[in-house]
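Attaching a single structure in structure tokens format; questions to follow.
A single protein chain has been removed from this complex, and every other one stays in its place.
Think of it as A and B in the order they're written, each chain with its own count starting at 1.
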Amino acid sequence: MIESFKKVKIEVRALNVWFYKKHVLKDISMRFRTNGVTSIMGPSGCGKTTLIRSLNRMNEVLKGSRTEGEVLVDGENVYDSDIDVFELRRRVGMVFQKPNPFPKSIFENVAFGLRIQGMNERDQLEERIMVSLRRAGLWDEVKDRMDESALTLSGGQQQRLCIARALAVEPEVILMDEPTSALDPAATARIETLIRELAKDYTVVIVTHNMQQAARVSDLTAFLYIGELIEYSPTPDIFENPQNVLTEKYITGEFG
Amino acid sequence: MARLLDPGLETLAQMFSKMGKLARTTVSDALSSFIHRKHMQKKIKANSDVLLELGVEIEGKAVELLARYQPMAKDLRLIKSYIKISYDYSRLGRYAHEITVTEEVFEEREPCDRTFIEEMGSKVLALIDTSLEAVARMDSDLARKLSEKDDEVDDMYHRYLEESLTERKYSMPCLVGNLFAARHLERIADHCVYMGESVIYAVTAERVVLG
Partner (left out) sequence: MNKRSKETLFFQILRLGTYVTVSTVVALLAYLVYMGSDMLSFSFVTSFPREGMTAGGIYPAVVGTLYLMALVLLLSLPLGVAAAVYLSEYAGERESRLVKIIRIATANLAGVPSIVYGLLGLGLFVLFLGFGFSLLSASLTLSLLTLPVIITASVEALKTVPHSYREAALALGATKWQTTKRVVFPHALPGILTASIIGLSRAAGETAPIMMTGVAYFLSGLPQSVIDQFMALPFHIFALSTQSPNPDLTRPIQFGAVLVLLLLVLSMNLVAILLRTYYRRRLS
């Protein structure tokens, strides 16, 4: 397992999560490096989505969740009672599996995060929105139709819009829950390239059930199985020579 | 659970086993031809060409498997080793051919003592057999033993080199012919060791240099 990083952005300590009676995450401890891409892979139901949702306290939105343990972002435990969870979610942004733009215009979608912070000046908004859309690689395609509904965009464009929306509030971490599983191969490739770009300036954590994607896109890969962290190594190592038998079995396709 | 990759691996293993056996017989035939003046150059050349073709086929199949199935971990290492070892097999064929060329070039009517080549040859054939076994069973322990055996072959080669400098029993063509043949055998032995290294990599992911 990886012990030393130059810089640690997020540290998870003895994290346990239950949904009603089900023990979904069992005693997870791991560190996420600042910048770069870390992917979390594993078969369905292994808890990978629950794990990243623990990082921005989005599990609380679902009924019946109970969390124990610590998640430290820049050294501060985000589960402390005096933490502003809304500010946390601004710093630790999230992109979902199925693109979910609001039923509003493209402009208003990206502006949403800024407006809820209280920013309402058109000039300021336009500036930030353009930067975000540029970073998400969508600006050229939408600059002439900012007032059209976001729902008129293609699936891949919608997902990039969701990324721009998350970038607008200037997060430090971007969590992605299977960001391309609802997209076609061309759109997927575009977003994977974007992810590598973003990795230079943001800490990106991706959940994927597509091993090849984890192999292509991430610097570090963690393998989760039935709620436990089985192996966590640099990507080339884990795919060329996994240390754990379970990891090997998963990687070579002996179980899905 | 049966995987899409498995039939491909099966095919590759069969092609591989066929190639290994052919490499072995080609070397053995070449040696026999050299020692007993059987003039089998044409046949050996043909075999060597077949080995080259098989090498190309195996590489092609391996690349196909890589492209289609994105194998990982032990599968990936195995396929990479197949590619490398098939090259070693084809080199065996090539050196066997060189031995028969040496036979032709240094031919003469005078008697020539080839016992040394016979001894060295049987050692090398044993080495080939060991490496074929190590490959067939992907046995990394057996593969490690290959380097000792190669050392023995190397020693024999150097001994003969030294002896030849002082020995005046035979004519020039005989001597030089033997030297060349010994050289080819020594290279064959080296390739057997390389095969061993590939086996170790496939099994343990270690990249070693044996000997």
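Side notes on the structure shown:
The rule we apply is simple: a residue touches a chain if its C-beta (ideal position, glycine included) is under 8 Å from a C-beta of that chain, and two chains touch if they have at least 3 such contacts.
Note that the coordinates shown come from a computational prediction; the quantities given were computed from them, not determined experimentally.
For the chain that does not appear, the touching partners among the shown chains are A. Of A:77, A:149 or A:181, it is A:149 that touches the chain left out of the display.
Looking at A:165, A:190 or A:216, the residue that reaches the missing chain in the full complex is A:165.
Within the full complex, the residue among A:9, A:90, A:160 or A:216 touching the omitted chain is A:90. Touch with the chain omitted from the figure is made, among A:58, A:207 or A:251, by A:58. On the side of chain A, touch with the chain left out of the figure occurs at residues 56, 58, 61, 63, 86-90, 93-94, 96, 98, 100-103, 112-113, 115-117, 149, 151, 162, 165-166, 169.
Definition applied: only the chains that are shown with their structure count from here on.
As a whole-number value, the distance joining the C-alpha centres of chain A and chain B reads 52 Å.
Chain B makes touch with chain A in their complex at residues 1, 3-5, 70-77, 205.
Touching chain B in their complex are the following residues of chain A: 211-212, 215, 239-242, 248, 251-255.
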